[in-house]
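All protein chains of the complex are present and in place, except for one that has been dropped.
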Amino acid sequence: MGFNFGETLRVQIFGESHGEAVGCVIEGLPTGMPLDLQKVERFLSRRSPGKSNISSDRVETDKPKIISGLKNELLTGAPLAAIFENHDVRSGDYEAISDTPRPNHADYAAFVKYGGYSDMRGGGQFSGRLTAPLCFAGACAMQFLEHSGVHIGAHIERIGDVADCRFDPLNISAELLADIALKDFPVIDEKKSKRMIAVIEAARDELDSVGGAVECAAVGLPAGLGEPRYYGVENAVARIIFGIPAVKGLEFGLGFGFAEAYGSYANDSMTIKDGKPAFLSNNCGGCVGGITDGRPLIFRCAFKPTPSIGRKQNTVNLKARENAEIEIKGRHDPCVVPRAVPAVEAAAALAIADLMLLAKPVFGGR
Amino acid sequence: MGFNFGETLRVQIFGESHGEAVGCVIEGLPTGMPLDLQKVERFLSRRSPGKSNISSDRVETDKPKIISGLKNELLTGAPLAAIFENHDVRSGDYEAISDTPRPNHADYAAFVKYGGYSDMRGGGQFSGRLTAPLCFAGACAMQFLEHSGVHIGAHIERIGDVADCRFDPLNISAELLADIALKDFPVIDEKKSKRMIAVIEAARDELDSVGGAVECAAVGLPAGLGEPRYYGVENAVARIIFGIPAVKGLEFGLGFGFAEAYGSYANDSMTIKDGKPAFLSNNCGGCVGGITDGRPLIFRCAFKPTPSIGRKQNTVNLKARENAEIEIKGRHDPCVVPRAVPAVEAAAALAIADLMLLAKPVFGGR
Amino acid sequence: MGFNFGETLRVQIFGESHGEAVGCVIEGLPTGMPLDLQKVERFLSRRSPGKSNISSDRVETDKPKIISGLKNELLTGAPLAAIFENHDVRSGDYEAISDTPRPNHADYAAFVKYGGYSDMRGGGQFSGRLTAPLCFAGACAMQFLEHSGVHIGAHIERIGDVADCRFDPLNISAELLADIALKDFPVIDEKKSKRMIAVIEAARDELDSVGGAVECAAVGLPAGLGEPRYYGVENAVARIIFGIPAVKGLEFGLGFGFAEAYGSYANDSMTIKDGKPAFLSNNCGGCVGGITDGRPLIFRCAFKPTPSIGRKQNTVNLKARENAEIEIKGRHDPCVVPRAVPAVEAAAALAIADLMLLAKPVFGGR
Partner (left out) sequence: MGFNFGETLRVQIFGESHGEAVGCVIEGLPTGMPLDLQKVERFLSRRSPGKSNISSDRVETDKPKIISGLKNELLTGAPLAAIFENHDVRSGDYEAISDTPRPNHADYAAFVKYGGYSDMRGGGQFSGRLTAPLCFAGACAMQFLEHSGVHIGAHIERIGDVADCRFDPLNISAELLADIALKDFPVIDEKKSKRMIAVIEAARDELDSVGGAVECAAVGLPAGLGEPRYYGVENAVARIIFGIPAVKGLEFGLGFGFAEAYGSYANDSMTIKDGKPAFLSNNCGGCVGGITDGRPLIFRCAFKPTPSIGRKQNTVNLKARENAEIEIKGRHDPCVVPRAVPAVEAAAALAIADLMLLAKPVFGGR
């Protein structure tokens, strides 16, 4: 259990790092919707490994193979299913360490949960590889959203102690989001990219890893999206975001900054602008009570450092029940954040698309 | 839509602030389980308003009326339904402001979503009053968890710029949690309570409000709880936590602190202790890959300041489509955090109990 | 578990026969929809007991008390919750038989399932009394459907060996359905009502009971309703219909008659009528592949005889583990079918409304 989500837009992820393939099945997108596969692949290429010296050198083409649901690049109404075959698999890297759980990996928790039956080669079902089908599903959802004028984009908000500037919460354009998406290293403030890369390279050189954060925005959202309480925008985003490996925190708008704030400062005043209700600030991050209000939706999520590091670490041998040391070889990004950016966008797109498909007009269309 | 959650432990909340009653229906707790109603009511009294001069003076007894599912204080297997009747309702306080959305309240978003049909007296379905049935459901879940040796507790981690000390992440006892729960103002470090109360009173005196944060822990959890990816512990907690009004951030373990950390620091090493695998630190907050590993589960959530403040604020008149000012009278806590503590515990209990009821042993019981 | 259903129109039933009340919570109907409570009550009165000498003389007013979700007879968008208080409860009738399961009642299955914790007075959660909230929810769904031109109605198709005529499957008018609903004893062929009542009265006089069947139709349905395979019209109706006590069979169109038929006979030919595609017969009962095609939806369901009969029956004493005899006193309808007619309509309305709320237009509105 655990690999499915969504109320009206349902997604089922499947696969293991070193199995035949990873993939997904999507139900609920509108029949007849065009799906631009080249655009999907461009999106997927943003998470692909093997592109630079700060990412894993596992090379997978990340080219989805459509199994069903698409004919002449139009959705047929059948479940949209796609798989990504696993090719560049080197199991040998992992076998030696199967009894010695890697710190901050799911190895130990999975060992207890699955009684050792889990196929933990390459991280098994916990592998970052499963963000490939998530990104596929998200790319499809983004195309759906774009037809409604909704655009989603994210940037690296922080790597270690280097922070990018944040979105201007009331002024985010679809163009800005598109520009960032084109960048090899997606930040707003170009000057920060070199410094961030330097932090990552230094971590790699020291056989270490480093954490970071991603900030994501959705613009063009209609007001009134989200169901109060447990199907709100925040709940829906959270449900999927915490399914991205290494995410350990999530905040909307001021987020944890609210904890230190006063109402007189934090409250977003309203005004009439061009004859319509508008806001003078966006501390709330675009939603109140779980419901959007026409402002950009803004959230940030924190990633822990890649747990796999080359340094010697203390662990245990589960069979021998004795202390052990571990030095992790294998192919690992010293920082997952750059490749996680599209996964965050995908999660946001899927959460928002689900809520849009769930939304009902009020009676009589008022 | 929006007031139900849970896979195996299903909860349906209902009610509006100024309707007949608020309530909930719970399915999935074990038939025959004793339910100590006095204990439930003691738990509920922790969120009750009207107890002190830093909370709203709306007085509701918060005494649940059991509709079905309980006989001789034992669960019968039928849905457990309970209602809280609404008595102390003063609609007059709200009627004047129905066309002028209160900043940072859901008023505007709800107006757009519901086309003005919503009963927004007292906040309607967005009211904090609906945490009463949430707490009822949570109190039932906590009794279920206690039979399995799981204990949940929370404290006020921050009010404005005053921070309590945090839980020692590897050493949290059920006794400590029980002690905190007995306090009128639940903090770990007693010295901080006066300072926090002073911050709240100052906010109230200045017709302002203030935000804060709550830290919550669950101890006694079995390792292996949670389903990977989208039904993990973090996902399940997040789904419900973001349903508590005013929550805008959530983090597990180091949370956003991970974003600035290196793997060599953040990784939790393991060791053999008393012949069993153990951890030397708990930066992960008790779960990796969404699955518990026997350490305490620890998370923090941030609350925005109460949006209702007495000061004059800029808003709009939705009917006249012109700018307006608003001074909110009514009865409001200047800080929601103290009364939100049991709601956070309830949310954690419901998420964890759901996962425990969903968990399946591995084949052959290995 | 077990008392909730629906994907987009979610219904949660609760209550026990001899508890405080029975009730339901409904999410998903359009905000702002008018709800005519008098019409709801008229519908509910059709299932009320105590009206004649062929039904139980337990008298309950069956008047719903709205808890939330309605203001000025318009839906507010909050969960619509209603309860029916239990008044006329005579537990004494049941206590004597708690150790001796009544044949064809759920007593024995419930005893094993719930370990004796269940409150089986009056049938507990298995009681026909819980069709009151089902009918309430169904009455609300019917008002929603009527705004879309969909009308649902049912008649007693059989009592023992007396059969009513069946609907003419291509020609069913909303007026016919409305006429039948007004009848005290809802049949198409008036001449049959006396004979059916005679069968029921004879059964009662002989301390016996008798089974029957109900035929239900929905007209005005759009073509294209229902999701293929597991959320089709047939699946959705079946899910709820088998939740009505005593239902043991369900068939659509020719139903079991198809098993003896040839394709050349059973296939419904098409023709152009008034410039539009139309059908020359309706053996399929209005849906193929789980999807409606504009013809009336028609199904029949079979009810077993009321298990409670006055005659001496063989059973066991669960405590003494010995054979026992039982003569059931209490208040029981000798035939549940007449009062079950509105429950069947309610089930159909809820299934269809759920599918209508779930339906998505094809891309671009084609």
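Structural remarks
The first chain written gets the first letter, and so on, giving A, B and C; residue counts start at 1 in each chain.
Rule of thumb we're sticking to: a contact is a pair of C-beta atoms (placed from the backbone, for glycine too) under 8 Å apart; a residue touches a chain by one contact, two chains touch by 3 or more.
The structure displayed is predicted, hence computed values, not measured ones.
Checked against the full complex, the candidates C:186, C:253 or C:342 give a single residue touching the omitted chain, namely C:253. Note on the undisplayed chain: of the listed residues C:3, C:144 or C:167, the one touching it is C:3. Of the listed positions C:165, C:178 or C:362, the one in contact with the omitted chain in the full complex is C:362. Hidden from this view is one chain, which touches chain B at 7-8, 28, 30-34, 74-75, 77, 147, 357-358, 360-364, 366.
Chain A meets the missing chain through residues 1-4, 8, 10, 12-16, 19-23, 25, 27-28, 31-32, 65-69, 71, 74-79, 81, 83, 110, 113-115, 117-119, 124-125. Those residues of chain C that touch the chain absent from the view are 1-5, 13, 101, 103-106, 108-110, 112-117, 125-126, 130, 158, 160-161, 203, 206, 208-213, 223-232, 234-235, 238-240, 242-243, 245, 247-264, 266-272, 275-277, 280, 283-285, 287-294, 302-309, 311, 313-316, 318, 321-323, 358, 362-363, 366.
Convention: only the chains that are shown with their structure count from here on.
Top contact pair of chains, counted by C-beta pairs, is A-B.
Between the Cα centres of chain A and chain C there is a gap of 45 Å. As a whole-number value, the distance joining the C-alpha centres of chain B and chain C reads 39 Å. Residue numbers of chain A whose C-beta contacts span two or more other chains: 358, 362-363, 366.
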